[in-house]
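Before I ask anything, let me first share the structure, which is written out below as structure tokens.
With one protein chain held back, the other chains of the complex are shown just where they sit.
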Amino acid sequence: MSNLISLGSDNHSGVHPFILQSIHDCNEGHTPSYGTDPLTIKAKSVFKNHFGPKAQAFFVFNGTAANVLALKSLVKSYQAIICAEDSHLNIDECGAPENQIGCKLIKLPSPDGKIKPIDIEKSMIRQGDQHYSQVAAVSITQPTELGTMYSLQELNDIKTVCKKHKLKLHIDGARFIYAPYYLKCSFETLCQDVDALSFGGTKNGLLFGEAVILFNKNADFKYLRKQSMQLPSKMRFLANQFIHLFSPLSKNEPSTLEPLYLTIAKNSHQLAKYLEEKLCNIEELSITQPVQANSVFVKIPQPWIKPLREKFFFYVWNEANFECRLMLSFDSTKKHIEDFIDHLNNVKSHHPLGDC
Amino acid sequence: MSNLISLGSDNHSGVHPFILQSIHDCNEGHTPSYGTDPLTIKAKSVFKNHFGPKAQAFFVFNGTAANVLALKSLVKSYQAIICAEDSHLNIDECGAPENQIGCKLIKLPSPDGKIKPIDIEKSMIRQGDQHYSQVAAVSITQPTELGTMYSLQELNDIKTVCKKHKLKLHIDGARFIYAPYYLKCSFETLCQDVDALSFGGTKNGLLFGEAVILFNKNADFKYLRKQSMQLPSKMRFLANQFIHLFSPLSKNEPSTLEPLYLTIAKNSHQLAKYLEEKLCNIEELSITQPVQANSVFVKIPQPWIKPLREKFFFYVWNEANFECRLMLSFDSTKKHIEDFIDHLNNVKSHHPLGDC
Amino acid sequence: MSNLISLGSDNHSGVHPFILQSIHDCNEGHTPSYGTDPLTIKAKSVFKNHFGPKAQAFFVFNGTAANVLALKSLVKSYQAIICAEDSHLNIDECGAPENQIGCKLIKLPSPDGKIKPIDIEKSMIRQGDQHYSQVAAVSITQPTELGTMYSLQELNDIKTVCKKHKLKLHIDGARFIYAPYYLKCSFETLCQDVDALSFGGTKNGLLFGEAVILFNKNADFKYLRKQSMQLPSKMRFLANQFIHLFSPLSKNEPSTLEPLYLTIAKNSHQLAKYLEEKLCNIEELSITQPVQANSVFVKIPQPWIKPLREKFFFYVWNEANFECRLMLSFDSTKKHIEDFIDHLNNVKSHHPLGDC
Partner (left out) sequence: MSNLISLGSDNHSGVHPFILQSIHDCNEGHTPSYGTDPLTIKAKSVFKNHFGPKAQAFFVFNGTAANVLALKSLVKSYQAIICAEDSHLNIDECGAPENQIGCKLIKLPSPDGKIKPIDIEKSMIRQGDQHYSQVAAVSITQPTELGTMYSLQELNDIKTVCKKHKLKLHIDGARFIYAPYYLKCSFETLCQDVDALSFGGTKNGLLFGEAVILFNKNADFKYLRKQSMQLPSKMRFLANQFIHLFSPLSKNEPSTLEPLYLTIAKNSHQLAKYLEEKLCNIEELSITQPVQANSVFVKIPQPWIKPLREKFFFYVWNEANFECRLMLSFDSTKKHIEDFIDHLNNVKSHHPLGDC
């Protein structure tokens, strides 16, 4: 794929140069392993600065682990976790939640990637009945798998129903950097009344690494992480990547105080909007979801898909109706989009659609 | 610990510069994630070159996972795994083997880090008895936790008893790079009749990453890895680190064909021998284990330990008799050792031992 | 509930007198425990006689265990099991399948208690994709939770789709005794191409006990059963109950060769049909499912439910529409039904329904 531009996923990109620099910067000398080094301590305090004083960050290797361990710290095996039908948790983890937590997932419909408070309400059945997995937590994805964003009002409505039924609330935030940018509010505000957040690094320019952020007591978590095979050894490198994600790109230009995560979110989102705009001009296509993060969902005529993918990789999200996902990343550029649109027009001209 | 030299562990070191370079080298452009990229395919073939045509390498994040998943692919939950009492598997994984495999560990005495075929024989009881966890695999550590090495004869004796009782054989090779160097034979020879090997990267200069090498059928493994939360996303970076570990340090000097892993093994082992030699000159100390890899086990008078650790970090291995572990790494130097010995002599002069 | 007649469940009944007699009959002297006694051996051969020469019966304590262990012997943790949305497996085991097998359940719609081959077909997605729990087995309930019965044709259609996709087939047969009676065919015919059957005892007159019947290799099962805490100690009593379930009620009347299970199935089914007939005469009620086993599903006007339950216990199956389940058992009688109908008419006269 060396010459191929991928619109497949933001994990098809490599490492952001500034993040890679962070790995160099801490490669001198010896430090304790397993999280007792000074950089890990510093990174944990950076998370407190952004997510509030209750936020306790724990670093793990990947997104599967971040979601599963965050939830494992919130529920017991005889309880159930509500999630969206199309959530990563449900359909892209090879059953890791069931296997590692030993519990049941209850899937709610999510045509726009979001679950609805009314559906949570309807799931609150058989409380106290020993035969039934007791609903105890809700996991939402923000932004969702479909590139949409729960609005602040929608978030609050979810929080309200959780409070009413004493449900723990978890956010799968593999791409959480887009939320404060799009919703114009702080991480801390977004996380009010949230019990645990999986804060993604890998999809946002890191080499690897995610943070589980727990907002309540968590004395058990370090043992759970180790027993679940997720305690990184040379933790300083993980920690310093996150420190840089929250730092401005260049220390030499004091006027720019924008932290890197925001630079990345801005770039990818704006390019996604630009791509959407371009796609709207082609009448054979139809955008299927509002563009609120870094992906565009669009139905593409089937005959075009194969030739399109010869130059640009992307996923067919729905095999039934040829809805495709086009995803932008920190290293995406306007030129990528323009080249893609050129190619699309070229494909269009070579594959005219019949009267169907 | 910025100015502190650590003799604590080889994971207190950072990343070998040549390995870090490998990360840079593959940071251009887009590639598929989750192991379908060209570098992962290449790395898998590098492992075949070194470990024989049956060797199937799978990359995972850390050593706990490498051991647990390798063994999970070999045994069922109602079976038991024989291991050394002092093995990482038994005492340093927070119960991950029991938790993730759901099986029992049977611990054999290992005063020199090694288990004995006769003790395996004695463990072969109650076969066919439904009440008893059926012994089905042996896991040995090479080199051992005590820096010792099973000789080729000892290895063969273990393999013979395993074959006799149809036991699967696993090697925890967190520091396996020292085995072919010390025993003067190939990886492939060492792995004959082995079912699975955890081949360590992190302790040998990598940023992170271990390879599970399976020598038999393994159609399940990719699912087990994913479900166990160990499928790395940007796999190319993991793969390229391993490719470099098996490449000569500099491509510009064609005369030097020594692969990096050998350079590292040679350096750390020779420094360990040098340290041992120096320590032998101090009569208050006693070396407790033969030095066959990259660590020196030595009893140090208790009053010296605290002042020693003010400048050099190391672990007291046995709190009962003050046996300490001094470990060398890829970035250890002769000067580190000489400084340590100077400091030791200094401590000795300030803390004379009474008649005890 | 001493004076209360229950239409709640067939496990509200006690033990059939002939079964209780079987416990007495084998209470003399000493026998080996854990299944090596002569009666267990005999019972296993009785199952072979009825279910065919491949049938291997293993006794366990209860229905949850029978289902979970049967399925655990068929699938791996990274695979998925298809079942009906309303199946016991899915909603009445407190998450035991997920917890004990570590796998995912995929629920198909089942408005009449049955799943459809077309829905199985549609679930056969992402085979070979390491991120997705691989569909590997289908579990159906016969008769279903709604008292309906897969016809022979429907069964064959399920078997055909399973064969096509190499899916294992499990039957939850908590009330399987009704199947050969209603479908007029042998157990062996019903179980052709079935991999595992949970054959219920408790709901059919036993004190306790279910049989897991495996039709393929099962060398592991004895260990799985023990490790899953389901190996009964005084197994002879379990075995002899099953022997009696397959024996004619009275040995003194040679003309009657009908085995007890058939006597029970006949009685409960015929009474269910009788009850259905009586209920049809009351226009305010509506039967919601065909009566094909031992239960009647009927919508009852809400105001009647409380007074009805003062004398006869039953479950409101669907709180939304007041569909109720009335279940007959081996000890149900015509008089119970007549008394219930009398009471119903009495309630009706005291609780006239408005114009709604």
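Note that the chains take the letters A, B and C in the order they are written out, and that residue 1 is the start of every chain.
Going forward, a residue touches a chain if its C-beta (ideal position, glycine included) is under 8 Å from a C-beta of that chain, and two chains touch if they have at least 3 such contacts.
Computed from a prediction, not measured in an experiment: that's the story for all the values here.
**Q** Quick one: say which of C:Q230, C:S247 or C:Q289 touches the chain that got left out.
**A** Of these options, the touching residue for the absent chain is C:Q230.
**Q** So which of C:S13, C:Q56, C:N90 or C:S133 would be touching the chain we can't see?
**A** Missing-chain contact among the listed residues: C:S13.
**Q** Which is it among C:Q56, C:Q79 or C:Q100 that touches the chain not included here?
**A** C:Q100
**Q** Which residue, A:N67, A:S110, A:Q134 or A:Q241, contacts the hidden chain when the whole complex is considered?
**A** A:Q134
**Q** Go through subunit A and note every residue touching the omitted chain.
**A** Listed in rising order, the touching residues are 34, 76-78, 130-131, 134, 220, 222-227, 231.
**Q** What does the interface between subunit C and the hidden chain look like in terms of residue numbers?
**A** 1-6, 8-9, 11-15, 17, 20, 23-24, 26-33, 37-38, 61-65, 68, 93-96, 99-100, 202-203, 207-208, 223, 226-234, 236-237, 313
**Q** With the missing chain put back, which residues of subunit B would touch it? List them for me.
**A** Within subunit B, the residues touching the omitted chain are 77-78, 80, 91-95, 98-99, 102-105, 130-133.
Following the convention adopted for this analysis, only the chains that are shown with their structure count from here on.
**Q** Taking the mean of the CA coordinates per chain, how far is subunit A from subunit C in Å?
**A** 44
**Q** Please report how many Å separate the Cα centroid of subunit A from that of subunit B, as a whole number.
**A** Centre-to-centre distance between subunit A and subunit B: 34 Å.
**Q** From the C-alpha centre of subunit B to that of subunit C, how far is it in Å?
**A** Roughly 53 Å, centre to centre.
**Q** Multi-chain contacts in subunit C: which residues touch at least two other chains?
**A** Correct list: 77-78, 130-131.
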